[in-house]
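Heads up, one of the protein chains got dropped from this complex, but the rest are sitting where they should.
Going in written order, the chains are labelled A, B and C, and every chain counts its residues from 1.
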Amino acid sequence: MRKVMTGNYASAYGAKVSRAEVIAAYPITPQTSIVEKLAEFVAAGEMKAKFIPVESEHSAMAACVSASIAGARTYTATSSHGLTLMHEVLMWASGARLPIVMTNVSRAMAPPWSVWADHMDSVAQRDTGWMQFFCESNQEVLDTIIMAYKICESEHVMLPAMIIEDAFILSHTSEPVDVPDQDMVDSFLPEYDPAVKLEVGNPMGFGSLVRPDQYMEFRYKAMKAMESARERIASVEDEFRRTFGRSYGGLLDEYRCEDAEVVLIVAGSAAGTTREVVDSMRDRGIRVGLARLRALRPFPQEELRALANRVRGIAVLDRSYTFGAAGAFYTETCGSLYPQAKRPFVKNYIAGLGGRDITPGIIEGIFSDMIDATDRGEVAGPEWVDVAGLERRWR
Amino acid sequence: MSPTTIPEEEYAHPGSTGCPGCGANLVMRYLLKGLGDRTIITIPACCWAVMPGYWPSHCLKIPMVYCAFEATGASLSGIRAALDVRGEEDVTVVGFAGDGGTVDIGLQALSGAAERQTDAIYVMYDNEAYMNTGIQRSGSTPWGAWTTTTPVKDAKGFKREPKKDIMGIMAAHDVPYAATVSVGHPEDFVKKIRKAKEVKGFRFIHAYSPCPPGWRMNPMKTIEVAKLAVDSRIFPLYEIVDGDLTITRKGKGVPVSDYLSIQGRFSHLSDEDVADIQRGVDQAYAELEKRAVPKK
Amino acid sequence: MNQGAIMIEVRFHGRGGQGVVVASEVLANAAFREGFEVASFPFFGVERRGAPVTAFARLDTRPIRLRSSIYEPDYVVVLDSSLMKGVDLLEGLKAGGHVLINYPDGKSLPALPSGYRYYTLDATSIAAEHMIGSKVAPIVNTAIMGGFARVCDLISLESMLESIRDKAPVKKDANVAAARAAYDRTKEVVV
Partner (left out) sequence: MTKSYEDIPLTPISSVPSTMNKTGLWRVFYPVVDFDKCTKCTLCWKFCPDAAIQLVDGLPVIDLEFCKGCGICANECPAKCITMVKEGE
């Protein structure tokens, strides 16, 4: 049934229809309405789940980890400082090969204090061994949670996933969302039943000390699992499309890229604004396209290489910054393209930090600049967009 | 049947990698004798994180899981929730952490689990320093002790701060059951564990756990020093049931110097220092007796 | 609904605690009932009770992809007329745009710039009459949305009332009745 709801409620409904069994969460702006709604569902008996009101995000993830080892389907949600406080336990979740699903309401890191949209928190977790999915709409948030459980719980994957919704722009925006029928979700997503779990009568030690001559083999297996997740993500999305009629473009969601000269790589909600700008510029005969980075992990390396063979220029918009280097999406993109012969011009644009609005004007400014830079063959950067005091400023 | 005073059934395999004379090994042995095999245990970073040996070695006959150093309380809540969802409410869930993992880095998660009244038993085995990392001071290291981070350069170089009162902290959480136990008194230990097992809600066990290398002590002295700790009243044995405190074993009241003198970690203390410790112990024990409910 | 491609943008002004965000959600829900694609969102600051706050709603006959804020609204809804001092309520309003103000009956509006259409509605009195909120602080967000249905032809009163019934946490009938009364008592003011 289609109803108007916020991104946060879409997350809560996603966990509900996925029948999460253990939810451990700690409140943080702007994630709170997710856990409030889930606590309501549990209290009302609408979910057969245990809600653990933990005293920190570190404990939220730690409780999920232990519950997951004990065989429960687990869910949590957090944001910014909460996510970075979890950092240690995120590694624990992936190292222990647990299919935990979490929503991160992506928000800027302090100082300066900011509660608004920014990808720094999520990007800072890219080495934790989690799959990371950036969402463009509330519907995608809900649908990706359902898909994520099916991907994570695959015996070939067994890794956790982070569903990322931009603070306020999705979390607090109400828009129509279709909540799938429970029985349809049930047949799409079977019960979680791990082969081995923590249980009495099973005297095993979980997570033992491993010597240097054994450690690398475990990491190698995790690497293989993340690689096989690529295929699993595609097949689960295909099944989802056949069941529910919606799909989101795999790891790299391309829009009007077929004959594009210049494309913009962007993740999260700004992709929607970019679609509007692409249409508008195309109406004026300018061949631009959008390549929405849906997954930061696994990173769409092959998809980007294929795209690079067709375009002259790639602009990469980062809503975060790695000081002393560049935007993470940019360095990841360049790293993916380096091994191949045909490498288009790539330029990095930094915009939308701390909730700064990414307007159609900014997106069009980036496209125009990238076309110009490609024509001139000069792609210095990174270019910080819309910063007071800079000579060039698009708004 | 042998006339043993504690259950003969063993839930630990030999071959654990604890140091010779390790008190923490005994704490686990007695604990499981009291609980039996419908028990799941979660262990953070501590000596016990390495004691089962390298993968694939496991030294217990029950399931065990590791958790992050500061996360024992949260791990308890997670396991409990997972078991409750599948209706295994009779299984005892145990957190088993060292003193640093409890009174320092794990205090927040411990407090959270206690406040939430997670139905579980938390056991802190107290060897009074970070022993797994090589004898660094913790909040549970007593006044006067040498550690590698309280080096004795001169007469005053030892730890100058008193031991954190974890039992007081847990009592302030109004947990339904809290008790001190010692490896020197296995019968009292097992009796309290059996009692704790029958209580619903969050239960806390403070287990005295001598560490021969960390205490600069001959490993054969582990039991002797544990008994001296009780007899000198430096580590009194008591329990708090729904707020009512009962001393379960009155020590003989031997001088604390008997206890201190067999441990190298106190060897630098002057007579005045020892007298100070004696005064502190006498005072604390008098306070404890005042709090104790008179026997009916 | 059969008007071809239509996109309208609405900005709400009020004070923290007055239900400004809920007003924007009531509109979004009503428009959704009318068959529109909708998006409503707050400018979410850390504003506490009493501080000026804004919220937005975007209605479109096509799926909404635009995620940037609203800078040039077609409609401005003012839940608290005391904001007319100190807040630029007309900022970016499109030429010929509509302004609905919660304003006491019997008082005349201060001088306002021409080129816009102004409507007033004594939502405070109506909310008080229907015992919504307290006597000192009536909650006006449902009444004012009844008035919005009068001002904006795209949303029927029925859809608005259904949306209010859906969103009002308590006193659903009173809120619906207040909105209905507000619809009747909304009038255009020529400045």
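The rule is short, and it goes like this: a residue touches a chain if its C-beta (ideal position, glycine included) is under 8 Å from a C-beta of that chain, and two chains touch if they have at least 3 such contacts.
These numbers were taken from a predicted model, which means no experiment stands behind them.
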item: Which displayed chains the hidden chain touches across the whole complex; value: A, B
item: Given A:A49, A:A96, A:V316 or A:V346, the one touching the chain that is not displayed; value: A:A96
item: Candidate in contact with the missing chain, chosen from A:A43, A:A110 or A:V196; value: A:V196
item: Of A:V22, A:M102 or A:M158, the residue in touch with the unshown chain; value: A:M158
item: Omitted-chain contact residue, chosen from B:E224, B:D258, B:D273 or B:E289; value: B:E224
item: Residues in chain B touching the chain absent from view; value: 2-6, 8, 10, 12-23, 25-26, 29, 52-53, 55-59, 183, 186, 212, 218-224
item: Residues of chain A (touch criterion as defined above) contacting the omitted chain; value: 95-97, 158, 196, 203-210, 213-214, 217-218, 220-221, 225
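The criterion applied here is as follows: only the chains that are shown with their structure count from here on.
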item: Inter-centroid spacing, chain B versus chain A (mean Cα positions, whole Å); value: 43
item: Mean-CA-position distance for chain C and chain A (Å); value: 35
item: Contact set on chain C toward chain A in their complex; value: 21, 24-25, 28-29, 32, 37-42, 44, 46, 64-69
item: Touching residues on chain A, where the partner in the complex is chain B; value: 21-22, 24, 48-50, 52-56, 58-60, 62-72, 74, 88-89, 92, 198-211, 214
item: Complex contacts: residues of chain B adjacent to chain A; value: 37-40, 42, 49-50, 52-58, 60-68, 70-71, 73-79, 81-86, 88, 91, 108-109, 111-112, 115-116
